[in-house]
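One protein chain is absent from this view; the other protein chains keep their places.
Moving on to subunit A:
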Amino acid sequence: MANTIFTKQYSDNILYNALVPLYHVCLEVFLLLMVLWLIFHQSYNPNETGDLSKEELQALIDEWTPEELVSDVDQNHRALHPRVITSKAQKYISIDNNKCLNLATHNYLNFVGNEIIEKSAIDTIHKYGVGSCGPRGFYGTVDVHLDLENKLAEFMEMEEAVVYSYGFSTIASAIPAYAKRSDVIFVDEKVNFAIQKGLDASRSRLKFFKHNDTNDLESLLLEQAELDKKNPKKANVTRRFLIVEGIYMNTGEICPLPALIELRKKYKLRIFVDESVSFGTLGVTGRGVTEYFDVPKQDVDMIMCSMEWALGTIGGFCVGSSFIVEHQRLSGLGYCFSASLPPLLTVAASKALDIMTKDITIFSDLKDCCELMHSALETINGLKTKSHKHSPVKHLVLSDECVFTIPREEVLYEISNYCIQHGIAVIVPSYLEKVEKFTPTTSIRLTVNNKLSSEEIKQACTVLQEACNALMSH
């Protein structure tokens, strides 16, 4: 069989084609056997627990004891005994029935308690009910949402705006919509927690630069440029982002926007600015940090903002060119998978925007109050002011030279308690130390609103000084 089968009686061509050499047949049989073995053999799966007996398995299961779901907590923790606000959070606020000047909640333009806004919110309830009963894609888009988006885009002089139903989610969803695992993000160390969660969700490579230090940022950018030179193919698909805040909530400093724009142009980054605090507070017409530094809006790729501070309502928005912002309508998780903002809060934001557009004296009033407050705070002995003079958010830390009668970690809390008892509401902001990337220093955070009179500012500083004196050892 292995030898030639056909005899020499056939033509030479056929003879040549019909030759079936031995090795060929053996090879084919071997391949056929391989195929049969591959189909029928038992695959080796390292996950199978087949090698342990039933009793052994049961013993392992019985042995295993999980940790408690949650650990015990200190029952005296401040969060378990919160202060209860028994009035509207406007210029004066009642904390545990104690009427205080409100320097603690973020009501920079005094929109909380504004009667026009409240009336329009109440009218909206009578037209649309309270909840919107659906996400934006499924009959949750109410015409007031579209109105607000148009107004915001017009106010900020950009092409399009997207409105979210919660300030925290706005920022935490906007960043991962653009930045993915293979990208690199340059971000300031002192960014707020919402941005940090957005960075975690994006899973990109993070490069933190020192707070407001453009030299440090430039050195990081140069390092990245070196890496890019070594691997140009990878560099072509790595997107680069720069994320900063207009005014940093954790420090009250303003970002050096013009220098950042220069770097952006030089190293081809995309810059996202979180203007939660600077929207409605910086600039002659309240349009934020771009107006303050006179930077053209097109130089910034996207502005993200929470409406929960200056606008006095709930929610957030992102504004920018249509090319950028439109993408979030399908990729922003907090936009697509969450119910839309209740209409009454949307209308409250709309009306607040109307007031901002018509009456620009509110911004100059706020600027004056910020400057007055800043100069008054600098006179307090025992506390150092660590913010920009135009920022409505001021941080006060203990002076290094002064010595106090109680441990330093407790001084600021005691000052805050004393002030509240004496009619000035200031608080120490809470942070989750174990989760923050760079825990901010403990401070007293004071917020300024635009209706403070100079007597009230003086009174506030007097009370703060008294509190410090009571705790300082002389």
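Note that a contact is a pair of C-beta atoms (placed from the backbone, for glycine too) under 8 Å apart; a residue touches a chain by one contact, two chains touch by 3 or more; residues count from 1.
The rule is simple: contacts and distances are computed from a predicted model.
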item: Options "serine C-palmitoyltransferase", "BRCA1-A complex subunit Abraxas", "Ribosome production factor 2 homolog" or "SRP receptor subunit alpha": UniProt name of the undisplayed chain; value: "serine C-palmitoyltransferase"
item: Touching the absent chain when the full complex is considered, from A:V163, A:L260 or A:L344; value: A:L344
item: Options A:I93, A:L242, A:L282 or A:L398, residue touching the unrepresented chain; value: A:I93
item: Full-complex contact with the absent chain, from A:T251, A:T313 or A:S350; value: A:T313
item: Hidden partner interface residues of subunit A, rising order; value: 47, 49, 52, 57, 60-61, 64-73, 75, 77-80, 82-90, 93-97, 104-107, 112-113, 117-118, 121-122, 125-134, 136-143, 145-146, 159, 165-169, 172, 178, 192-194, 197, 200-201, 235-240, 268, 270, 298, 306, 308-309, 312-314, 321-324, 326-327, 329-330, 333-334, 336-339, 341-342, 344-345, 348, 425, 427, 429-432, 435
